[in-house]
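Apart from one protein chain that is not included, each protein chain of the complex appears where it belongs.
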């Protein structure tokens, strides 16, 4: 395991291939560094006695202590602990910790490479085990490129006028393959590695699209076209932990990138390409059952804080709304527990969360995210949108006015009042807040994707038979 | 353990004290017998190899095999198994199996009698253990009388103009107490015993209301004023399992009923009276996490059946609604799993489900029950409300018309079409259906009760501290 | 205009063709008479000074005073007055007054017969005017048969294996046509006449299905297969106006019924057959903007009454729910006003409500009906489902108990308490209540039908152009 400082040192040496609003920037640019403060906790807390037992685990491969975000789940307890620590760390950043994509992709690969080998006699699992050793040894941070551009949505990958709308193999060489395409919506550009997997089920004639691999994020031909957002700038003296993080979303362009054989984990086996897509989504939705409640904790805490300062925390309509926020958070958490509790053990030994519970948890979160923001907005009131900028708070001319008129309850300082409103504003009214709204709906799969996943796996037939029994229908 | 037939034989000997629409009736009256077909499965399935492992457990008291509905939960597994078998048996009756009230009351008593003894040196636990032995040995069916009439809701029990609005002790004798009052909304009058517990938290000066006890359902002074409902009558040849059950709701009047000392489990200890109220509700809400999904299974199965017969089962808007029904059912189930998973072990050894998860599960069910009916109604269409009576289906004059015009899809007989619409009508459009709507909202505690339970136990303060940390507020 | 007594006298002479649960019955059978108490108000109030100005209008055809339910709308004011009086009369019956179907069908015919004549030189309008004169002169009550059985829903009318699944012409004679098929979901069998129109848009080769006509309800070959429901029986002394009405839903079978030429209003003109389907639905959905708020008034009044008796009417959570009930009712009413305000004048002079506003009003009502019941259920509490039968209220043995334990607030008699709970029970927990739930969703067109109507007529293109303008897109 390495420290955060070692990590920053390591990536600072990478090739400059992050593009942002017309510039190419280094990995020390403040805009992207802020974006990585999210997963800083995953390194820091490995050293913190309060968290270490959850963050550090023993590798099933080497027996060495490793960071949980490089671990392959070996038990129900592993799944539940991943869920729990994800929630706890998201509490500390006030949002997504952005390191689970790599973990989830690695767990999905552990299952699918093994299953593919068992069916076709390939040796992907062995390759991948070597990669895993490297991954754990070096405490690697990876993103997962899954969502293709998709072009014309009425056409399948193999039917697109522009074949690059889905990442595909354009050349096969003895020592590897060359790939082309783009992966959209990748949170974080500041990673060591990018794991690329298919986005959907594939047909037999779509073998060139059934490709899964890992590459360094600065590999030749990789362009990380990034879009950043931040909370409002805070004047000196009004800094706050929440404001130290930013968000970077990334379009990963693969412009004829060479992938050596040892980094290829599925190559043409369309059935397993599709399964990989589903399994990554499954692990990722289970991660969501940890992070989403973690973010909901922050929102309900903020609601509790501002209603306390307003002196209305005990009003019945506030209590009722708060119960709704609690319920939304804990239902998602409960679904994650149930998904872990009903996990199955794959051939590789990896524990895979239950598909129905994992999906309905994510679905519930997605369906309710805007309502959750509405509840916070309702409780925080209009000041979240109209709060004077922080330099006016400190202004020698108007600062007294600002401080006087943001104060509500006796016994709470003007500064704490202002800080509370600013927190509400950060969560509700800022560029980053608006990204979080959309991410809460679509991140990890929109609710309609979970509908599909649930309906494809749920045993509705047995329920229909039950109805027939009760109706006295014999067929 | 006894059989269903033995049970019916046993209660047929009881004193006639069931009152229904102006009559006093015996326990062999078809209206109430139908009402008990609900818990018939709990006896029958104890003999059925497919279910026996879940229904029959070993008593921790005597080591003998007993029916799970007389068992005290000794582990997380016990709680999860209770949840699971409740769902499975509700599937078979198409609704509430009406035997969990007694089970839940006994589990709550197991915890509170012990805790009270530990604090006050009373010997309620020992008394109760003797009662438990009788309860298990005789495979007793009990209801739980909790909800008082409450009179003027702006006044506490001790302040009511009519003191009988809450059940209370009116006389104390050396050998027992005399109680007066009424318990409302008791599902089922056809029980061996009634366990009576307080309905709410009590103040020190309300000791006469802190009374918990068990009495035979036909004890002197007990009047069971019953209200029954049934599905529409089915003509010969169109009978169906669902239609064999009925519903009986009961106002239990205690008109100066004597309770001997050995049947008294709390007597004046107001603190524990209140805890008993909360704990019964908690166990009961956990039971709900089994029965509610069990009933939802029936509803989604019916929706699947009728949309299949209509030939629209695969339409996107149907799939989306079906995913919503699945999600509602499985979220409640997931909350029950999480409540079991996070159970605590009480001093008596009883496992008590987690209060937050158990309550949000019940809350989610209650908040969504009418929406669930709306979804089924939407999918089933208007025929659920306008389906000709079953004697018209068989009529020599108009039967041909009915059969012709209820038929939709080729390959399904007119009878099966009619049976499917009738099932939808039973669930949506019948006196019993309408009872189920209200029971789905209020049974086991209305959503607002769960709000209160959640908000009283949830650690909102830690969330507020989290918000302060992220906002940089130091106090 | 005639009186209610004259109406009853008139229909009592009709041929016995009402079939109900295996019997054929006369029009004096209490089950169906109760079903007609709904539209009794439309006759009675024509004599009542308080209502007469709204109920009685001047015929644009004859200049004579007629009942509004036989009137063709000649102005915006007519549409708004129809909406208003519908609401007021539904208040008095506590539900649907069941006379608007005929009115709405006649208005739709007024428009479509004229438009068809203008295009094809037919003379349907003249024929229909003669029928109208008869209709107004005799104060006719008509139902409208629209919804066909539809058989296999994946097939169009002309493609059904059984051609009778949609009403169609089976024989053409010089003096008229013979029709066969069935019309489902017809509320009320106790009418003078049945107006039959197509259920949907038709293709050119489906001319036999483009048939609209009026026949006496007891015409040869007409079978009214009826399904009735009632509120719970009330013991003597506890009668109430609400309980005097019942509901009869009817499957109208047309078994080779002869229709003379003068009663045929569309015959083969598929384009106008489709328009008739749409226009009847439009007028009917506008009627809904009167009746639905009228029924909502009853529900919110009941909620206000029971929460008053419970002493919780001023609690914040009750006020919030009440505001929601008010909002649901008045939004639907506002949509009706807007639909009237934006009415267009057809070639025949008839005023036709705006299609978007009329449809979104009905849609809003349908989408919220179950939620509305949920709100009432929440406020009324469990007693709506468990209230002892009314003969127990009067019982010499247990009556005292019932009276004592249904009493809540001082200053309100036991009887009034019981009456209030019984009203809540009638609306929430009875066979009729459950019919009303489904009728509130599907009656007059399910929400999905309004989606279709709205989307087919809404000018979404102009909104898209607006988006293009704001985005700077020039195409």
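Letters A, B and C name the chains as they come in the text, with residue numbers starting at 1 for each one.
Quick note on the criterion: a contact is a pair of C-beta atoms (placed from the backbone, for glycine too) under 8 Å apart; a residue touches a chain by one contact, two chains touch by 3 or more.
What you are looking at is a predicted structure, and each value in this text was computed from that prediction instead of being measured.
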Residue in contact with the excluded chain [from A:14, A:56 or A:441]: A:441
Option touching the unshown chain, where A:5, A:378 or A:461 are the choices: A:378
Among C:319, C:345 or C:404, the residue in touch with the chain that has been omitted: C:319
Hidden partner chain, touching residue among B:49, B:174 or B:316: B:316
Contact set of chain A toward the excluded chain (per top definition): 19-24, 147, 149-154, 161-162, 164-165, 182, 184-185, 223, 225-227, 229, 232, 235, 249-251, 253, 255, 310-312, 317, 369-371, 373-374, 377-378, 381-392, 394-395, 397-398, 401-402, 404-410, 428-431, 433-435, 437-439, 441-443, 446-448
Touching residues on chain B - with respect to the absent chain: 315-317, 320
Interface residues of chain C (partner: the chain not displayed): 91-92, 94, 238-242, 297-298, 300-302, 304-305, 308, 319-320, 322-323, 326-327, 330-331, 333-335, 337-339, 341-342, 356-357, 360-361, 363-364, 416, 419-420, 422-423, 448, 450-451, 454-455, 458, 460-461, 463-473, 475
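Here is the rule we use: only the chains that are shown with their structure count from here on.
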Most distant chain from chain A, judged by the mean position of its C-alpha atoms: C
Centre distance in Å when chain A and chain B are each reduced to the mean of their C-alpha atoms: 40
Intercentroid distance (Cα basis), chain C paired with chain B, Å: 38
Chain A residues counted as touching two or more neighbouring chains: 320
